[in-house]
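The other protein chains are all here in position, but one chain of the complex has been omitted.
Letters A and B mark the chains in the order given here, with residues in each chain numbered from 1 onward.
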Amino acid sequence: MPLWNVYCPGGAFSAQQRKTLAADITTVYTEYGRMPAFYVDVVFHEVTEGSLLIGGEPVNNFIRITVAHIARQLRPDQKRATMDLLESVLARHIKDRGFDWEIHIDETPRELWNIQGFRPPDEGSDAEGLWIKENRPVPYDVGTAQEIESETHRD
Amino acid sequence: MPLWNVYCPGGAFSAQQRKTLAADITTVYTEYGRMPAFYVDVVFHEVTEGSLLIGGEPVNNFIRITVAHIARQLRPDQKRATMDLLESVLARHIKDRGFDWEIHIDETPRELWNIQGFRPPDEGSDAEGLWIKENRPVPYDVGTAQEIESETHRD
Partner (left out) sequence: MPLWNVYCPGGAFSAQQRKTLAADITTVYTEYGRMPAFYVDVVFHEVTEGSLLIGGEPVNNFIRITVAHIARQLRPDQKRATMDLLESVLARHIKDRGFDWEIHIDETPRELWNIQGFRPPDEGSDAEGLWIKENRPVPYDVGTAQEIESETHRD
């Protein structure tokens, strides 16, 4: 669910640095959001030099992150705490390496989201527990989460 | 209106496969959404190997689709039916070819949308009918849809 798009200068992250950043982001969502690890998608996009401009001026040391939250809608009291948690991850991987950065999160409708053709189970349901345990989308039945067990994902 | 962004591995879709996927997506919106075919934008983005990570691990067989719906806001009872329709398209082009995939849709404000400098006509209006027939944005007058006929798109 959370989809992280990381727009960064070419070469900003090695393959290993991508893995550790994505792993640390994942931990926030599994530990605090109690969701399956496989919900966390991180995509790195290298931006061509001169193609990212701030206030009309090209910048080549800037990392712009956009995030879509789908599985969980944050309560008002959770919003700033979540930003602080995520910033603690960004500090290690971005700030401490000397990059400038900006991040924003959008929240999108849970009903308009599928993984592998399945509607993800309701938050906190037994079926979601199964997805966490299996760490992959698996069929689940209506008895556990008002969803029809079907490989052909009828609703 | 619907803007589809398809983030895929390099070489996942040939030029012909892009056309047939985009054409099948378009059909859903023209037949079920009754909107002009030219509202349907599909953009393919090839993701560099190792740049898309799920749960902290790079995956190279995964297609992530993000969609923005602008022209139509789905009623609650239409949401899951729409996902099912779209999945039937993805099954042919993605699932049956052995890729993993995830899709989510966001809905954005219709008033903050222009094509070719024109505010698209109201849903179901005569002017929208004209756009469907012409399959391109053309000037229309206020008599048909509370919009001023103007090439300079004053509001």
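Just so it is clear, contacts are C-beta pairs under 8 Å (C-beta built on N, C-alpha and C of every residue); 3 or more make two chains touch, one makes a residue touch a chain.
Worth saying up front: this structure is predicted, and the values here are computed from it rather than measured.
**Q** Determine which one of B:Arg64, B:Arg80 or B:Arg119 touches the chain that has been left out.
**A** The one listed residue touching the chain not shown is B:Arg119.
**Q** Quickly run down the residues of subunit B that touch the omitted chain.
**A** 1, 3, 15, 18-19, 22-23, 25-26, 36-46, 68, 70, 106, 108-109, 111-117, 119, 135, 153-155
**Q** What does the interface between subunit A and the hidden chain look like in terms of residue numbers?
**A** Output for subunit A: 7, 45, 47-48, 50-58, 64, 66-67, 74, 76, 79-84, 87, 90-91, 95, 100-107.
To be clear about the criterion, only the chains that are shown with their structure count from here on.
**Q** Nearest whole angstrom, what separates the Cα centre of subunit A from the Cα centre of subunit B?
**A** Each chain's C-alpha centroid was found; their separation is 22 Å.
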